[in-house]
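Can you read through this structure? Questions will come right after.
Missing here is one protein chain; the remaining ones are kept as they sit in the complex.
The block that comes next holds subunit A.
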Amino acid sequence: MGKLVLEGISKRFGAVEVLKTVDLDVADGEFIVIVGPSGCGKSTLLRIIAGLSDQSTGKVLIGGRDVSSLPPSKRGIAMVFQSYALYPHLTVEGNLTLGLKQARTAASLIAERVAEAVRILALEPFLKRRPGELSGGQRQRVAIGRAIVRHPEVFLFDEPLSNLDAALRNQVRAEIADLHRRLGATMVYVTHDQVEAMTLADRIIVMNGGIVQQIGTPSELYRRPANAFVATFIGSPGMNMVAGTAGGGVLTLAGSGRLPCSAAANGAVTAGIRPNGFEILPGGNDGLAGTVIASEYLGAESFLRVRLADGTVVTVHEHPDHGWLIDQPVTLRLRPGNLHLFDAASGVRIAEGPDAAAQPAAARVA
């Protein structure tokens, strides 16, 4: 029913190509998050799915129907906007019903749909108020309600949490996840926040510079990023990227140590290691030599910032009550299976040897 297929979608403004051939298959009921830095083309892609913007090439299919040339209202979609975009002159009830009235839906059906949305989102107390009299979180709930009453095949969210403050953001995020579980509807959600992407998505699309970098489940993206961009974009704090050279199964990093690595890697590489991929030992041990320059205490954990011999600063995950002091020389050792290698020039992931490849399989079992 709510299957969404994109076939070779691209978009150019004059000579500028803002979207480069996007192909996508979204299963019915799937929650897809499109994530990327601002200007990466994620909103353009969403607007093309909605029909608010024309694609230069390609087709959009919703529920098996080619909707490429249909106006937004006829595509079976509903959209929730960053700025809520509620009609300021209408009450909450008016906002919920306008689209249905426009489509000449029977009054009894409208009442039924509104009652359903009001029940799901607990909007009862606000029905007669105008958007101006509501708080940000309440407005966004009304905006979601306006999408629900349309009974769309696909829900589209355009950075719906960006205008909310941090506490409210977590609450509304949980509400959206809950909504997806209850409605079982197909949802496409655009955000620049990788935390939102990781927590909400069945599958994530990472975009940069108008190009899809990788499509996969949150754990796939985290464990096997396809390139250096995905590696640094997904995960918080970000993956440490250290320049090095590889050859004959040995990796020499930043002039401060040697590590075993896959035999496939050869020449200049970028090594990616997540903060929790390091083990930290007193100075003088075998590994990467460095100096502690800062410690961030977060209560349940803490992060150390360590400067390596060539000046590269890496972030290391550590227990909250570690005994390391600023300026103390330390040695970083790699936990097994935590090394990601990328080609230094192209940033593309270098395939692992047999021992590292076993890692994702093990993770799947866990």
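The criterion applied here is as follows: a residue touches a chain if its C-beta (ideal position, glycine included) is under 8 Å from a C-beta of that chain, and two chains touch if they have at least 3 such contacts; residues count from 1.
Definition applied: contacts and distances are computed from a predicted model.
Novice: Can you work out the missing subunit's protein name as recorded in UniProt? Choose among "Lipoprotein", "LrgB family protein", "sn-glycerol-3-phosphate transport system permease protein UgpE" or "Biotin-dependent carboxyltransferase".
Specialist: Its record in UniProt gives the absent chain the protein name "sn-glycerol-3-phosphate transport system permease protein UgpE".
Novice: In the complete assembly, which of A:Ala103, A:Ala294, A:Val313 or A:Ile326 touches the absent chain?
Specialist: Checking each option in A:Ala103, A:Ala294, A:Val313 or A:Ile326, the one touching the absent chain turns out to be A:Ala103.
Novice: Using the definition of touch stated at the top, determine which of A:Val5, A:Leu52 or A:Ile211 touches the missing chain.
Specialist: Residue touching the absent chain, from the options given: A:Leu52.
Novice: Could you tell which one of A:Val5, A:Val18, A:Leu61 or A:Ala85 touches the chain left off the display?
Specialist: Per the contact definition at the top, the residue touching the missing chain is A:Ala85.
Novice: I need the residue numbers on subunit A that touch the omitted chain, in ascending order.
Specialist: 47, 50, 52, 71-74, 77-79, 81-89, 98-99, 102-103, 132, 143, 146, 158
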